[in-house]
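Below is a structure I'd like to ask you about.
With one protein chain held back, the other chains of the complex are shown just where they sit.
Moving on, here comes subunit A:
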Amino acid sequence: MSFLRLAARSVARPQVASAPRVVLPRAAAALPQSRGRVLQYAAYSAAAGLSKSDITARVLDVLKGFEKVDPSKLTETSRFSEDLGLDSLDAVEVVMAVEEEFAIEIPDEEADEIKTVQQAIEYIAKTPEAH
């Protein structure tokens, strides 16, 4: 028993001794610095938003998640009903899935207008709240 305790101590001690030395100073030094940096960068990059290629990739990913969509037919220019063979309720679902992906809510009238992948991408591009 006492032998085990001894063994445990001999293992534990170096860790206890070394851990604060390494972790504490780093945490103390790094935190205020990184916070300041993040704030600064956020202010400068606020207007940039999402890049077009980023939006395109994510919208296409959303569409690939649909069982009915044939990935080989899927391009930026494909139309939901004619090219991808989706019916009207599927099209509604696609638009809702895009909404969820970008954490926005598209009003009904504008959601009805979105009938192609391109239109969806454009709508996201001109929506500042999308992220």
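Please note the rule applied: contacts are C-beta pairs under 8 Å (C-beta built on N, C-alpha and C of every residue); 3 or more make two chains touch, one makes a residue touch a chain; residues count from 1.
Rule of thumb we're sticking to: contacts and distances are computed from a predicted model.
Comparing "Ras-related protein Rab-2A", "Complex 1 LYR protein domain-containing protein", "DNA 5'-3' helicase" or "Protein FAM114A2 isoform X1" against the UniProt entry of the hidden chain yields the protein name "Complex 1 LYR protein domain-containing protein". For the chain left out of this panel, the touching residue among A:Leu50, A:Leu74, A:Ala111 or A:Ala125 is A:Ala111.
Summarising the interface, subunit A meets the missing chain with residues 88-89, 92-93, 96, 105, 108, 111-112.
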